[in-house]
Structure formats: C-alpha cells, structure tokens
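Okay, handing you the structure first.
Just one protein chain is left out here, and the rest sit where they should.
Labels run A, B and C following the written order; every chain starts at residue 1.
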C-alpha cells in the first residue's frame, strides 16, 4: 500500500475523458484554440475576479516562471526553508530568473509568520549595504505548506501587506491549493487575491490531472514578460488544448474539490490513528510522523510504502493520501498504526 | 481546410488508448515506473544500439536541454540560418546553456553543406582571436529540415566527421525525424549514430502524439548533466508514465512510420499539383510555394488555411500535411492549385 | 615597429600623474568619494547635458552591462556583423543579459545603413511569429566602427529614429569615440544624445588611459538596474577614485582630443602612402589593407608588427596607430609601403 506521494497517483477518469472530448478537428496551435481561450474565463469564474491564466505542465515550471517574472536576476525571494522551490526543484528559481536568490525563513510547521517575515525584511543585508546585496523582490508562500499545514486567510493577508509595503510581489505555490481551500472551507479568492497574492501556481496534477498546472496572474501587468519566458523555456505546448482540457474539467466539474475533500478526510482518519506521532497538525492530505527508525521499519515490513523525511537517522516519515487511494489502504494503515 | 502546421493536429487514437492503458495503480513518480524504465530498451531496439533516452514534452525542451549539455556558456553552436532553434524558440538555446551563441550557416533548401560548414569552421573568429571569441562546441542539424528537405546519410556522416575532427558534438533536431526516415526508406540508425550523431531530439508530437518528445543520447557520457538540467528546467514530469506510454506506443505500434508515410505521400500529390510554384524539393510533409501575394489570397479565399513564409510581401507560403489530414483536403487543394 | 592595436600602448604621463594626485587620504569606497562624485558633472559638461555616468575598467564591461540594462534575456540587439560585441567579447552580451541575442546586419565599411536596419526590423522573425522569436530590444552602433570609419551625425540620428519608432533603445560602443569626434570636428553631443543615443560606452583606455571606460546614460531611467548589475558583475571598484581620476584627467585636460587628433593625423599620412591597398576609408587611427599574403610578409620582414584581418589566406591586414606611436614609426612605414 502506497503513501509515497500524491504524484504517484493515476489521472482521474474525468480527465482522460476530457482529452478524448477535445480530440477532434485541427485547431490553431500554441494556445490559440477555443479551450485554451476559455481557460481565463474559467479561472476568472473560479476566483470571482478578472485574471490572466496560463497552462504549464509541471509545478516547477509554474513556480519558476512566475518567480522569474517577479524578480530581477539580483532579486531575493523570501521563502520558507522547507519550501519546495528550495529543497526539491534543483535550483530552478535561480535558473529561470538568471540568478535570483532565496532568502530562507524559519517558522513552525513550515509556515512563515508575519513576525518572522517582518524581522527578515528589517535584517536583510540590503538595508545596511544597499546595492552590495541582492534586493528583496518577492515573497513566496506555499499553500498548503510542505508540512501539510494551511495558512489562514488573515495570515496570508498580513504577509502580503508586509511584502507590498516594501515593494515586494507575492507568489503562491499552490501545488496542493485545492486541499487548502477544502480544509478552510473558504472561497478560493479569500486566500489569494483578496488577501493580496499577485500570482498563483495553481496545481492540478497531484489532485487528479495527468500533467496540468496553471499560472494565474491577479496582477496582470507582467503577463507579457511571463509569456515570453514560458515560450523560451519550452513550456508553451503546441497542442495546448490537451492541457487546457484538463484544467477546464478539473475546475468546472468540481473535481478539484471532490478529490481534495476526499483525501483530506482520509488523512484526518489517519491523523487520529497516529495522533501520538504527529510532528505537524494535519490540515490536508499529508502526515508527518516521528516514528523512530524501528517503528518506521515495522510499517514498511507491514507493506506500507512512504518516504523518510529528512535525514534517515531522524526516524521521521511523510505519508501522503492520493485522490485514488483505496479506503482500504487507509483502514489497513490505521490498524497498523494501532499495532505499533 | 487547414494546412497550417502538423502541430495543429489531434492525437492519434492509439496514443489516447495508451494513456488509458497505463492509468491504473499508483507507481513511483518522476520516471521510476515500468513504462519509463522500458523506454530506453525500446529506443535501443528502434536504433539497434544501446542508448540513453529521456522523455520531455516539447521540442524546444528537447533541443535546448541537449544543446545545453553539449555546449558551455561560451560555446558556439553551428546551425542553419533557418533552423527552428534560431527562428522559433525565442532564444531558448541561449537561455538553457547560459548564453551559447548560434553561428548561422547558409545552404540551399535549409541544408548545411559540408563545404559550407568546413568554411565556417575555418573562418570562425576563434581561429584568429582565440579566447576573445566564443568557442565552437556543437553542430545542430535539422532532420527533416525547416524547408521540408532531408539530409542523406552520407551528408550527415560527412558533417559529423567535420564536427568531430574539431572536437564538436553533433545534435540532431528531429522534430520530423519520422518523415525523414520514411522518405529515405533507411534504418533510423543510418542517419543518426551510424553517421556520427551524438544526441537526437526525437519528435513524436507533430506526428500523432499528444505531447511527447525524447532526447536520445548515443554518446552517453553527458547523461547525468542532462538529467539535472532537465529537472532544473521543470521538464521532468512527476507522472512520467503518461509521456512514456505515448512514446512506447508511437514506436512499438509502428505509428511513427504509418503516419509519416501517409503524410509524405499526400504531400507528394500536392507537390505534383504545385510543381511550378515549388521553392524547395518536397521530401516530407511540407511544401513551400512561391505563389505571389495574389494567388496566395485566392487560395485562402477558397478556404485553405496556411502560413505566410517569410515577410508577407514576398508572397511565399508554407503548407503542411498533418497525420489526420482528410484525403479530401488534399484533393481539394490539388484542384484549387490547378485552378490558379 | 608595432601597429598591432591601440591597446598595446602605454598610459599617458598625465594619467599616471592623476593617480598620484588622488593618492592621499582615506576616502569612502565604492564611488562615494569626491572624484567619482565629480565624474557625472564632468561628463555633463563634456556632453552639454545632464547625464548619469559610471566608471568601469574594460570596454567589454561597459558594452555588456549597458546592453544588459537595455535588453531582456529574450531580447534581440541589432549590431553590425563586424561589431566588437559579436566578434571579440566571447559572447559577453549574452552572458550579462541572460541570453540576449545579436541580430547581425551587413553594411559597407562596418557601418549599419538606415535602409539595412529598416529592412532588418521589417523582416525580423518576431513580426511573423510573435513570441516564438526573440524580441527586438536595442540597436548597438560602434563609433568609430570596427573598420575605422565614422558615422555622420545625420546617420546616427536616422538610425536612432528608426530604433525608437519601434521601441528599441540605442547603445553606442565608443571604444574609439574620441577618434570619431576628432574626425568629424563636431561636438560630442552631436553624435550622441542630440542624435538620439540612449547610452554610450565611452572609451579612454585605448586613447591613453591605463584602464578606464565610462558608461554614460543620456536616458537615466534605467540607472538603478545598471548599478546593481555592475556590482553583481564585479565591476564596481572599491578604490573607485583611481578610475575616476583617469577619466577626469582624460576629459578635463583635453587629452582625449589631443591624442585622437594626433593618431588620426598619423593615420592619414599612412592612408596616403597605402592608398592603393585601402579596403575602407581611413577616418580615424586604423587602416585596413588588402596587401596580399606576400606583401604582408614583406612588411613584417621589414620589422612591422600588425594583425592579419580575417582568415589569413585573405591577405588582409589591420594597422592601428597608438597615442604613443613615434612619428618615426609612421615615417618608416610610409617608406616601406612605397617600396612594396
């Protein structure tokens, strides 16, 4: 039974059906087709505001292209030390931006705190040394975070306020955005543009798509730069309809919510079973457990696959529930946890 | 009736069926799955040699990642003036490599000649000024070319020989590789590794896939560098099986050849009908016509879509036959050409 | 007797004296000193307008930093095929800008013509293919050119007008700017801001300084970006006074003009002696001769050092007169030319 990551999952039948549904007729390439054209209206409806939205196929592309649009090569992007852009994208933000540097922040449960961010802005070398230092350019928030926790709307708003007051733009890495919305029970707008977010990497792949993410600009002034960077990076797809179709179905059919609610609920059951081992509150579809090396080994011996978290000797584990996870897997894991 | 580009086509039913066929079970992500693992053997069989092969989703990614692996930032990549990497990728090779420069060559019908290449090597500024100039690093050949012509195996071999003698690696942009093989009736090996090609961008998207290309290394020494660059550029897909499945089906079912043979044959019919207007020999699925502004307009008025080629005033046109082009489109176009 | 290049010369005694003159007292570093502060006023006087001016130590730094400020990574910089930024800076513009590409123009005697530039703008791929191509961003003019010729003020004005009409900025590579002004007998303003130039790389090293160039912004909106790029590239000097002092002396003492007038005049004498071999009009301190391989060899045997120009077999030669060239060298060379 496999709890490695939500990106080990299949694509939803609805998503594959959507590919079939658009698979007729020759249409203009590179996004000049009816489905891609409809994408922005669809995201506009979803967010209840006017947006510019662009499809890409990987989360790294979404994050790095948007950050490269927000930060000059000599910019600093504030991010949590556990952020995916720091730990798991092989330095992509620096590559796409021409060298922008991440300024790493601490914060419990992988959440940046307004206090921590304010302090980091105040202490940033640029304050003292001016142009001898990289220049604060953007704040990147991960929603939900890399520790499976969720920023409340008020926290996002406070962080955006601090960023904007210093002239920084705010990007949100929403690889698991649906899980965050489902957890909060809020409107997608509440934790994005209403709170001040300028650009969102909107993930769909982990939550049921085949390969589809979107970059959603609430601040639309930088869109031309983004489009040229996307093309230049090989992330503009000739047969764009097949990514667009995934995103349209994901949004319009309510798939985003159904899948996220299901995985969140299953994760809550696991959270109860594993309460004594929890390193972080379970607010989405991920659990982080301090099992110790031995119990971790027992779980694996019992047939459960999952990743070590951090250096092996720390005895920590991450378990992720996928949209296509059989409920029986969760039952079995609950039982196994009880037996530890 | 639409002759804009082969990338305006749909995906083959076989390709969509392949996506369905792998859509079961959670598997390791990022390529550690049975289908992706099988890809290298499959390409090995196809090329009758041992290779390393990597899936990406766009031709720009395939070309730029492979060139970045072959050329240092201060490298010069020799390419034809009409090459896609020069005219249609928004400077991607420079972006991926950190600044490598294209050294542009002329040559009839978009083919580099051994004489032209030898001369360019002899005249390259680096010969005179040493490290004041960028340094020759790679040769990029487009097969089939941007003018719809095909290099013969002996030409590829001679060009590779010249390149290797000067320490340059050879990359082939094979966005329409299948059309070239179908035209020559040769073995895929004959115009690649047997002729000296080091790395191939193997295209499938234009010829029936949804979004799937491969980078095939015949010289496998640089693979680790490539893999890191691919990840860093956001071109490593988490749900890798869905690209792998496209490529496996494309190769194993013979789709690559069937589609290429069909479009080549349809294009030959058009070539006969348009013989007096041909700018270049028709050796694949593309025609380039010197129609003049007026006849071009007539064709469009008759319901045919295609691109101007070059500046509008030149009166040139490109027409491309897609794998899913109805034969009736070709009939109609032949008739319309006769009426001009 | 050595006619290799003007950068093989010594530094003027006045320049070394200037270094001595500022060599007292500890002052703030990185340009916050009285001499560096005075530089902008001094350049303002020189150009009879308000400017922002920044010292760097090499021409490559001046050119590349200014171009990186004018062009995004996906920009195209129009330049003559013979431009130093194309042939002799090892791809520096691409490095500094993150990948900007040179769009090369022909033009007799290394001068871009308004017609040629207008045509290149009209034919640029971006017109047809939009964001699939790099985007025209800047025009770079070399004054005096790499073939020793000089743009007239009206030509510069016409070229700038064409550039600005398309939204491009204009940079001038003035490594031998003094020679051009001396030849034209114009005011420095006439061939720069009055003609529409936005940024000038102002050279002093070749014409008598030790190592000092300036980047002079007539369009001052991009200065902050430039300053950060300069620092980041290691071209902001801690002991800035020693570059500033060179430039102040060079401008204020009239050295720039004296040296340029002298080398221009000596080159005119050579031009008369070599009239039958001239490849280009001699308008500054450089001569380009079509000698043939044999005569070139005879001159060298007679004790003259100079560079082959282009591939050796072409039999061409470049000879450059330096500010410290003994008049006797010129006499001897005239005599030797007469004997050929």
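Things worth noting here:
Operating definition for what follows: contacts are C-beta pairs under 8 Å (C-beta built on N, C-alpha and C of every residue); 3 or more make two chains touch, one makes a residue touch a chain.
Just so it is clear, the structure is predicted and the values come from calculations on it, not from any experiment.
Across C:177, C:217 or C:237, the single residue that touches the chain missing here is C:237. Only one of C:83, C:144, C:195 or C:210 touches the chain withheld from this view, namely C:210. From the options B:186, B:228 or B:302, the residue with contact to the chain not on display is B:228. Annotation for chain A: contacts to the undisplayed chain at residues 73-74, 87-91, 94-95, 98-102, 122-123, 125, 127-129, 131-134, 308, 310-312.
Chain C residues in contact with the hidden partner, per the touch definition given at the top, are 2, 4-5, 7-11, 13, 16, 19-20, 23-30, 56-62, 64-65, 89-92, 95, 205-206, 210-211, 228, 231-239, 242-243, 322, 324-325.
One chain of the complex is left out; on chain B, the residues touching it are 30, 72-74, 98-99, 131-132, 135, 225, 227-229, 231-232, 236.
Heads up, the rule we're going with is that only the chains that are shown with their structure count from here on.
Centre-to-centre separation of chain A and chain B, using mean CA positions: 34 Å. Chain geometry summary: the mean Cα position of chain A and that of chain C are 49 Å apart.
Measuring from the averaged C-alpha position of chain B to that of chain C gives a distance of 41 Å.
Of all residues in chain B, those that touch two or more other chains are 89-91, 95.
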